[in-house]
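Removed: one protein chain of the complex. Kept in place: all other protein chains.
On to chain A.
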Amino acid sequence: MKLAGLKSVENAHDESVWAATWVPATDTRPALLLTGSLDETVKLWRPDELELERTNTGHCLGVVSVAAHPSGVIAASAALDSFVRVFDVDTNATIATLEAPPSEVWQMQFDPKDRLNFGSTYAVCCMLKYETTYKEWKGTTLAVAGGGSASIKLWDTATWKLIASLSIPRPEGPKPSDKANSKKFVLSVAWSPDGRRLACGSMDGTISIFDVARAKFLHHLEGHSMPVRSLVYSPIDARVLFSASDDTHVHMYDAEGKTLVGAMSGHTSWVLSVDASPDGTGIATGSSDKTVRLWDLGMRAAVQTMSNHTDQVWGVSFRPPGGNGVLAGRLASVSDDKSISLYGYS
């Protein structure tokens, strides 16, 4: 398990880069890297040379998160102005603008569940035009971390209507004060790979697990007492959830059994982002301590530390497998230092 620096783009954005994700490959193009920045733009990059594919404007205030549909056809970006913009990856046409006031928008993720089905159906209809592919991503769901509303907002990707709002139950107390609420501010969200569960992380460090089908809160996962800024499920085990928190730790939970399987320490400052490798054997984290770390889950220890960034690393993302026979693993990291880095993962 190893990371090797491939390419870095200095000044990839005019300001801090705050979000990154991979848009999966389609038959017409390879997977692209999608980044969002404080400079209010969203950019698309073509690996491995990280050539700038396009710059999307249209957001006010900084872009805090980006998400890509598993089909690779559409993507969403969200900014501090609490708008979500859904757009077509290849044409940049705005498909929808979502907002659910007064709730803020923080992290987002598309439901990954029908991704495998999609692969096969897409193969059949790839000769058809845009209309057909459009149909393919109907019916899935976009989950958005709802900030101060202490809930996850679920949007239907066909109608772009708000279909559900999964709220964290209010703490039972004599008088729910204002402060208690701001502590439940939802920052991060993650789908389980089978699409049955949603996890969200809050400012006060609690992680809440929801049953998607019944739109029901299941339980909390405790162990953090500081903001949980990033969550990711293991791609190979739908029970295993990784959380990144300001308390410098990465926790590994059995999300169903409510157990803390392990705690990994090593970062010297906040852990801002976590992503699991497609093979499920490792995770990568980005931290305020300017480093990207690769953790071997077998050893439960950091096996590599990349320190090429000069400021906080806000996002790390593994490239999903697939595309024109591309097998090599890739990891991208983005930072406050305005740069993007690409690593080979093997």
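Here is the rule we go by: contacts are C-beta pairs under 8 Å (C-beta built on N, C-alpha and C of every residue); 3 or more make two chains touch, one makes a residue touch a chain; residues count from 1.
Basically, contacts and distances are computed from a predicted model.
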Listed names "Protein CTR9 homolog", "Large ribosomal subunit protein bL17m", "Putative exosome complex component RRP41" or "Cysteine-rich DPF motif domain-containing protein 1", with the criterion being the UniProt name of the chain not displayed: "Protein CTR9 homolog"
Of A:Q109, A:T248 or A:S317, the one touching the omitted chain in the full complex: A:T248
Residue, one of A:L6, A:A76 or A:L187, that touches the chain absent here: A:L187
Sole residue of A:L32, A:L50 or A:V64 that reaches the chain not shown, by the stated touch rule: A:V64
Residue among A:K2, A:K161 or A:R300 touching the omitted chain: A:R300
Of A:T91, A:T159, A:S225 or A:S307, the one touching the omitted chain in the full complex: A:S225
Residue ranges of chain A at the interface with the undisplayed chain: 15-16, 18, 38, 57-58, 60-62, 64, 80-82, 101-102, 104, 106, 147-149, 178, 181-183, 185, 187, 203, 205, 221-226, 246-249, 253-254, 257-270, 287-290, 299-301, 311-312, 336
